[in-house]
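Working notes for the structure below.
Missing here is one protein chain; the remaining ones are kept as they sit in the complex.
Our next item is chain A:
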């Protein structure tokens, strides 16, 4: 109902005015959002005293900024030295820095922390001011839009990307000033740099070419995941980008432990062993700090859930002090990283289990993973007749196959191909054996697995 009224409003009002005042357009944004912020902040959120577990959960949130960034001091010093070196000369020389590392290793966070520290130094007057533009390659509508975003950030005007490219060329190659700004050096941070790769790599070329011009005063810091991104580019670009590199390696378990513990400083909710156990597990797989924090937060949630259910069920007024231990961390890891297909196979319907057993049997018999529906139907029919089951008919069997294919337990072609449909197990046959061999309703499956 509301949508119809609003669309009528849009048609009747003059199109350009409605567009300007619309909350999601660029100019209209400040008109609308103040309405949201004005609502009363509800009292109860602040009222009740947080338990230790709740404070621990809040501290482990990815969104909460830690007071300091542990384990990245060396890298932060290098970044600080690079930037200060680049902007401190009177004649600022343009430079490029390439930062790389797997996700979750603190790259963006380190750069932003360095920029915050430099901001305080600028406010204190010990270094000259600069302008800082932060761009994320994955948030741009297309790689060419980066010119528009940079120009808008520097000058405040919005123009098309071609015009922006032209104006930026004038600014960086020829030194013409944009608007009323004075000659400040410009630091450009580009996150997810590999998304700017186009077919002729022109966007990257321009961005990395400008710092080499004498009047540009442009410092570019690029962040990406792959170590060899410069090598994958055209030589003229890799020569500009690849000189200064900084690698953020995956965290080892001591570093992860330190990261989690520093966030939980002053909060007594976790046993030491639990944090160490989570850190060791994550370090062995990926070394991703986000994963470690999420596992610990989930373990705290599980503990909180059990505690609250216990309190509400037993009407016990005493709040049992319960620390998060290794059992909860293990439960969190199981829940978050165990593949769900074994459980789904165990609880699937009777005919689905027979279907899967027939696929494993075919695999053993022929040695080939891929089979056709016709052969499978014959195998199912043999299995059913030798074990006293009623054969469900080809149509029902096709439906069962397609349902398993929808869950991706089995990979199958479209059901319209009927007996010519090709099928393949999506998981190792050992998983299927493990799931089905102890089935109570179909004990004879074990013979074929």
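Throughout what follows, a contact is a pair of C-beta atoms (placed from the backbone, for glycine too) under 8 Å apart; a residue touches a chain by one contact, two chains touch by 3 or more; residues count from 1.
The rule is short, and it goes like this: contacts and distances are computed from a predicted model.
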Fill in the blank from the handout: Choosing from "Origin of replication complex subunit 4", "AP-1 complex subunit sigma-2", "V-type proton ATPase proteolipid subunit" or "WD repeat domain 7", the absent chain's UniProt record names it "Origin of replication complex subunit 4"
Fill in the blank from the handout: Filtering A:88, A:198, A:239 or A:343 for touch with the omitted chain leaves A:343
Problem - Which residue of A:171, A:217 or A:298 touches the chain not shown here - result: A:298
Fill in the blank from the handout: Absent-chain interface residues of chain A come out as 2-3, 6, 9-10, 15, 18-19, 21-26, 28-29, 32-33, 35-37, 39, 41-42, 44-45, 50, 54, 57-58, 61-63, 102-104, 136, 138-141, 145, 149, 192, 195, 225, 288, 290-291, 294, 297-298, 301, 304-305, 308-309, 313, 335-337, 339-341, 343-344, 347-352, 374, 377-378, 381, 392-396, 399-400, 403, 406-409, 416-420, 426
